[in-house]
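Of the protein chains in this complex, one is absent; all others appear in place.
Chain lettering (A and B) follows the sequence in which the chains are written, and residue indices restart at 1 in each chain.
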Amino acid sequence: MIVLLQLFVEGLAAGSLYALAAVGFALIYATTRTFHFAHGGTMLLAAYTFYQTVAVWQWPVALAVLAALVVATLFGVGVDRLVYQPMRRTDASFLTIFAASFGVLIVVTNTVVLLFGNSFYSVDSTLSQGFLVGPIFVTYVNILAVVLAVLLIVALQLFIHRTRTGVVLRAMMDDPALVGIFGLGDRRYGTIAFAIGSALIVPAAILTSYSSGLQPSMGAVITLLAIAGAIVGGIGNLWGAAIGGLLLGIAENLGVWQLSSSWKPAITFGVLLLFLMVRPDGLLGARTRRS
Amino acid sequence: MTALDIRGLRKAFGGNVIIPDVTLALEPGLITSLVGPNGAGKTTLFNLITGFLRPDAGEVIYKGRDLVGLAPQKITRRGVARSFQDLRLFNDMSVFENVLVSQEPSLRLWSRKSRYRHTEAVLERVGLAHQRDTRAADLSYAERKFLNLARIMALDIDLFLLDEPASGLDGPSRKTFHELLASLKDDGHTVLLIEHNLDIVREVSDRIAFLNKGEVMAFDTPERIFADEALTDLYFGTAGRKKESQSCSS
Partner (left out) sequence: MIAYISNLMVLLGIAVILASSLNLMVGYAGIFSVAHAVFYGVGAYTAAKVALGTTDSFLLATAAAMIVSGAVSFVLAVPVLRVREEYFVVASIGFQIVASTIFVSWGAVTGGMGGLAGIPPASLLGWQMSSSLDYMLLTWGCVVLVVAFIALLVHSPFGRALKAFRDDETAAIALGKDPLVLRVTATTLSGALAAVAGSLYAFHVSFVNPESFTLDYSVLVLAMVIIGGAGSLAGPVIGAVFITVFPALLSFLDIPTLYIGPAEQLIYGLAIVGLMVFWPGGLVSVWKLFTPGRRQATSEG
């Protein structure tokens, strides 16, 4: 029982980070209808930037976080400007855009491998430590993960409901037709969506560096988790993506109770497949079926 | 005995009720024109009948069974097919392939010779045999309209739902088109036609169903519809009455 509770706590923390990744992906998809498969690459770049600045160059943490944020945002915006937008101008098909996104992820992953090698890095700090709450061990990273996720997701919701820019983004999400013909210049708003979505994944990248460490393969893994979370939650819905990510994190970690941790992706896939079969619209999504 | 029995069909989008209530009994073996002002819901009605949209209420009875809830491809297989106002031809395929692919069963490694012969026969009938190897995208406007008709004619169906199939055709082409529609009737098929063009409506229809704001205002023979001044005023305008004074076929 205690083991389950411990796993649940860890699942909550991991799920919070997945939620951030999923919400970022969902925001980008809902506003620009781009299946930003390279989203995991954003996380990869952020994490390795953070590692390089904080562990190798010994920068102060705040500066390192800033560096990661800058790199992630520039990357997200860059891919949109340099890859997706030219393709949308030539009316490329969904799958062609997806293939390009996929290619970008391959480029990023292998760039990281060439620069850092395939081995596993981690960042040490007091954050990896923790304390006991009853019989459960909670690390500071765990707490930070949940707190940050909640704060940022709530902040995002406030943003899209209260600010001018946010309302425009929300309009784009509600009506896909706006995404082509928006007179105010949807390219600008699409870029903003990419910037925000990419920035959201940075805390996940940094906290993962502390808890699970860094590996080049995590780009692909987090992409899968982000997309699965967004689908399970109901693609196009931000709260849904957050819940989806959280659900997957909890499910993955609870699964470890019976299965070895190498089965974690299998659990994610299992949950995803289950939803696709039984409730393809996701938990909170709109109709997905073709009519 | 009706070809198609539409009862109490209703469709709303959000708060907007496009089709409050449509009830219509199509008579078999006749050409019925569905007319009405823009936005009356004619294409929406087609979408509802053929499964591209799901109605909020109502039934569409064909050969004793309700079509509501079935996927469009299944409805076509039952014998009810529709064409599109914007044609939707297979632009990268040739004229011959367009007609061939519509009628072939898809899980085959080859088609029987009879299918090829049937395709050629249909192309002869619509007058496109000489263009059989031309890419659909390279056809003239009129030829594209005829190909659109040819594709649906090749199917093994009883009920044709045609959405403005002859719009934009000039005099001679239109006449040929009418003859084709009439020949469909001769084959024993039933046709429901969305049309704006008065001449076509007048020349070809056995019945006219007048749709306004998603409801059937009138359903009768052309003579009686055109004799109703209020109706012709509402849609056809005074032009309707002027033309109506010339003799019209039924």
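Everything that follows uses one rule, which is that a contact is a pair of C-beta atoms (placed from the backbone, for glycine too) under 8 Å apart; a residue touches a chain by one contact, two chains touch by 3 or more.
Values in this document were obtained by computation on a predicted structure and should not be read as measured data.
Participant: Determine which one of B:82, B:144, B:189 or B:207 touches the chain that has been left out.
Facilitator: B:82
Participant: Touch as defined at the start, partner being the missing chain; which of A:5, A:56 or A:107 qualifies?
Facilitator: Result: among the candidates, A:107 touches the missing chain.
Participant: Identify the residue among B:97, B:120 or B:206 that touches the chain left out of the display.
Facilitator: Answering carefully, the residue with contact to the hidden chain is B:97.
Participant: Looking at B:36, B:58, B:72 or B:165, which residue reaches the missing chain?
Facilitator: Checking the options B:36, B:58, B:72 or B:165, the one contacting the hidden chain is B:72.
Participant: Please pick, from B:56, B:138 or B:179, the residue that touches the omitted chain in the full complex.
Facilitator: With B:56, B:138 or B:179 as choices, the missing chain is touched by B:138.
Participant: Residue by residue, what part of chain B touches the chain that was omitted?
Facilitator: Counting only chain B, the missing chain is touched by 50, 52, 71-74, 76-77, 81-84, 88-94, 97, 100-102, 104-111, 133-135, 138-139, 151-152, 155.
Participant: In the complete complex, which positions of chain A touch the hidden chain?
Facilitator: Answer for chain A: residues 35, 83, 86-87, 92-100, 102-107, 109-111, 113-114, 117, 220, 224, 227-228, 231, 262-263, 265-266, 268-270, 272-273, 276-277, 280, 288-290 touch the chain left out.
Here is the rule we use: only the chains that are shown with their structure count from here on.
Participant: Counting only Cα atoms for the centres, state how far chain A is from chain B in Å.
Facilitator: The computed centroid separation for chain A versus chain B comes out at 49 Å.
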